[in-house]
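Everything below concerns the one structure shown next.
The complex is shown incomplete by one protein chain, all other protein chains being positioned as in the whole.
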Amino acid sequence: MKQRVSVLDTDLTLRIEEREVPQPGPDEVLVQIKSVGVCGSDIHYFEHGRIADFVVEQPLVLGHESSGVVTAIGDNVTDLEVGTTVAMEPGVPCGRCQQCRAGRYNLCPDVEFFATPPIDGAFCEYVVLPRDFVHPVPSHVSYDAAALVEPLSVGVWACQKANVSLGTRVLITGGGPIGAICALVARARGADVVGVSDINSERRERVAQLGFPAIDPVSGDIPEADVLLECSGAAAAIDQGIRALAPAGIAVLIGMAPTDTVQVPVGVIQGKEIWLTGTFRYANTYPSAIDLVSSGKVDLDALVSAHYSLDQVEKALTHGAEHPADMKVIVRVL
Amino acid sequence: MKQRVSVLDTDLTLRIEEREVPQPGPDEVLVQIKSVGVCGSDIHYFEHGRIADFVVEQPLVLGHESSGVVTAIGDNVTDLEVGTTVAMEPGVPCGRCQQCRAGRYNLCPDVEFFATPPIDGAFCEYVVLPRDFVHPVPSHVSYDAAALVEPLSVGVWACQKANVSLGTRVLITGGGPIGAICALVARARGADVVGVSDINSERRERVAQLGFPAIDPVSGDIPEADVLLECSGAAAAIDQGIRALAPAGIAVLIGMAPTDTVQVPVGVIQGKEIWLTGTFRYANTYPSAIDLVSSGKVDLDALVSAHYSLDQVEKALTHGAEHPADMKVIVRVL
Amino acid sequence: MKQRVSVLDTDLTLRIEEREVPQPGPDEVLVQIKSVGVCGSDIHYFEHGRIADFVVEQPLVLGHESSGVVTAIGDNVTDLEVGTTVAMEPGVPCGRCQQCRAGRYNLCPDVEFFATPPIDGAFCEYVVLPRDFVHPVPSHVSYDAAALVEPLSVGVWACQKANVSLGTRVLITGGGPIGAICALVARARGADVVGVSDINSERRERVAQLGFPAIDPVSGDIPEADVLLECSGAAAAIDQGIRALAPAGIAVLIGMAPTDTVQVPVGVIQGKEIWLTGTFRYANTYPSAIDLVSSGKVDLDALVSAHYSLDQVEKALTHGAEHPADMKVIVRVL
Partner (left out) sequence: MKQRVSVLDTDLTLRIEEREVPQPGPDEVLVQIKSVGVCGSDIHYFEHGRIADFVVEQPLVLGHESSGVVTAIGDNVTDLEVGTTVAMEPGVPCGRCQQCRAGRYNLCPDVEFFATPPIDGAFCEYVVLPRDFVHPVPSHVSYDAAALVEPLSVGVWACQKANVSLGTRVLITGGGPIGAICALVARARGADVVGVSDINSERRERVAQLGFPAIDPVSGDIPEADVLLECSGAAAAIDQGIRALAPAGIAVLIGMAPTDTVQVPVGVIQGKEIWLTGTFRYANTYPSAIDLVSSGKVDLDALVSAHYSLDQVEKALTHGAEHPADMKVIVRVL
């Protein structure tokens, strides 16, 4: 049986290719793809052909924020039925190394992650995954929302690292999709989001529509916070955000900086005994992220601004350039 | 200047007495009392004259869930104005001992706690407290709700101990006021309250009205949970609740058992590596508890079932016996 | 190729049987057994034929504290050489379930653990294990010490749970091998072992020889402690130990109680906000346990009291009955 796949060639052009539908192994599941969200990393591979040491040296399928319907299960799979709506966790670790055994499977050196060379992603009609990384989602959750459980997981992980809780004053720098998601997760944990800063005024308006205080980092005052969730990758935001923290505050770097090193106010970190860390994807977040969506605590559908078909992946990848305040673009596969 | 005070005598009768209004010291605040909630411990002192080693050996003023208005401030107090609505934290620790220095001031051996012999409480017109234990509350919060920040703190503390968070499955045993408050706090932290059990059907109805699954612990199934918040003090509930926990679950004993020791399923605690602890009041909870109330995440006014005046403290203390499903009774002082 | 295996039959008699030497799979290692420690659980299976729900319903090989030499490796194993001395971690989890992914692989419901029906143990000449559970040990460590890395792990895990650190006052109840090991680990972490209690005077002498204050729990005073490591399983010790804890103390139940439930002083747990938990084996402890042994911080050879051969497993299992103060008995296989 054949499927249609959107392939990024090494010359950074996209084309549709016919490929064989894979067969699930004994512990695996075959999923028919429904919705796939566009992430900044997909756009970056399309534009630059690489992220850090990951280079598009052979044709690559992009897309790692995906949902679908189970269409076949392996012989050992007893707890998942054909027809179930599922959200796919796109990184499959080895399960055996020191990091995996310590519960930090996102740091597994042998993880295979969708749309990260040379591992193919989800801009296609069918994928196979181990059952343990295919998460059932209640049927009242839309396919789009199920796909966006992936970026939601990024926010869940960041808030968990920062121990965001009741009354925690949370400052978010960067009002793009991840910044907005972090704000939504923080609010769902009972925190007090004291501000979401962005240099783009359209994004600030969008953030304000979601019910958060939008801040212009150039002209506005930065309020004191207990937690900084840094989603811009901008050096100025990192500096400004850390300085806004109260004693014993926690700063989490989520956005990727364009440079390997950044000037960090170490004197402030020492004087206030601040903790600074960064996130690399997430681990063990899907169950609570799905709970967030299915309980209605977070409305992911409200973040979706545009839809494209599998034939229109290029349009989907370039949509954001002209619509900087649009949060999420979805490729609807079937 | 004189005030009227409700005094419990050593023969366990209540009377109104005239006393001098105290003067605030340099770091203290004088508060005119508005609302005082009735707690089970007040009722217990009234009925039995003691709780554990604390005995009513001299006349005692009951009441420790209180709010009011600042009417005078000491010379060193610069950050609190006369006229401000405040919630009073009723336990003042020494601030110097090992427990205080470690941030566990609720375990201070020299703490002076309202309505705990021989320290007087708040069934009166005026009290003096150190400024640091008088917490401003936004003016849109009712006096009743401000008073109930105290029991709310019990729930905040318990949920914090248990690290209740997004998607945490929380089981609550005991559907009285503290059980209900724990459920409300857990929900505000993004948890999934899987059940509140109570043997009293009226209480179960009340719990269901608040939006939580009510469970009959005798006939009903107890769902699996990650956290147990035990608010009944009943040996059967402790046993049943611990057995319902998933691996690595956390059980917090909040309700007081009538006996010093209880049969605990230690085999389950070992086999699932469960953590069991208990709470003794709370520490550093007022700011986030006030945030919960003022942001509307928790509606404390909805828990109030009846009001009495300072002359009717006895009625207030006996109200619950006939109305087991009534959550909170308030004494309105002025 | 054949090997000799000591088998416990369902009638609880022991015999030597010839079995095929297993072949390692691609990710596995074949180990020639050298030393195997005798554990209380081995003795219990021999005497009673069961522990809790684990029943000897078919012939079983006992022994799970084992060391040996690598004699063959699977095709995928690139980081372990034939001839290396190794300590075997006897429980192999699934690596895929929720517990495994959270880093709690000791709580994996599908773990296969040596000498736990129906999984065979190490009283034999050769075993096969996944490479990740075969831990290299420096060659200056004796085979006996390498075998005893397993019970050492129990102590490492318990001390880790209790956060035993510099100056922590640690009370140990039960002066058998696990109690002694816990004391040695606590000391290596910089703790202050304030007492090891045992009702047996010979054991108290043995504990004192190791440099720890021995306490008679019947007549002696129990010193205040920050941490209780309960290694006796006795109800009286659990009660006495918890009552000896300072505020915010931690109690870890390591010894197995003969009954499913035990009277626990819940009032003390609440009033002092004590944390109580139990241990089930260990996870991720082998590297630091091996570091403890190879650096000389803990001398495991000093705990060995007697040696037997593979033909003498019955003698090894009954040795302790007559020598209650003997810490560890070793079966030397080859």
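By letter and in written order, the chains are A, B and C; residue numbering begins at 1 in each of them.
Please note the rule applied: a residue touches a chain if its C-beta (ideal position, glycine included) is under 8 Å from a C-beta of that chain, and two chains touch if they have at least 3 such contacts.
If you're wondering where the values come from, they're calculated on a predicted model, not measured in any experiment.
K.L.:
Out of C:2, C:15 or C:297, which residue would touch the omitted chain in the full complex?
P.N.:
With C:2, C:15 or C:297 as choices, the missing chain is touched by C:297.
K.L.:
Considering the whole complex, which of B:163, B:200 or B:284 touches the chain not shown?
P.N.:
From the options B:163, B:200 or B:284, the contact with the absent chain belongs to B:284.
K.L.:
May I ask you to list the residues on subunit C that touch the chain which is not drawn?
P.N.:
156, 159-160, 165-168, 185, 188-190, 192, 287-289, 291-292, 295, 297
K.L.:
Write the list of subunit A residues that the hidden chain touches.
P.N.:
52, 99, 102, 104, 106-107, 161, 238-239, 247-248, 253, 256-257, 260-280
K.L.:
Write the list of subunit B residues that the hidden chain touches.
P.N.:
Against the missing chain, subunit B presents residues 27, 95-98, 100-105, 130, 132, 283-284.
In this section, only the chains that are shown with their structure count from here on.
K.L.:
How many angstrom lie between the CA centroids of subunit A and subunit B, rounded to a whole number?
P.N.:
Subunit A and subunit B have C-alpha centres separated by 41 Å.
K.L.:
Listing for subunit C: what residues touch at least two other chains?
P.N.:
Only 102, 104 qualify.
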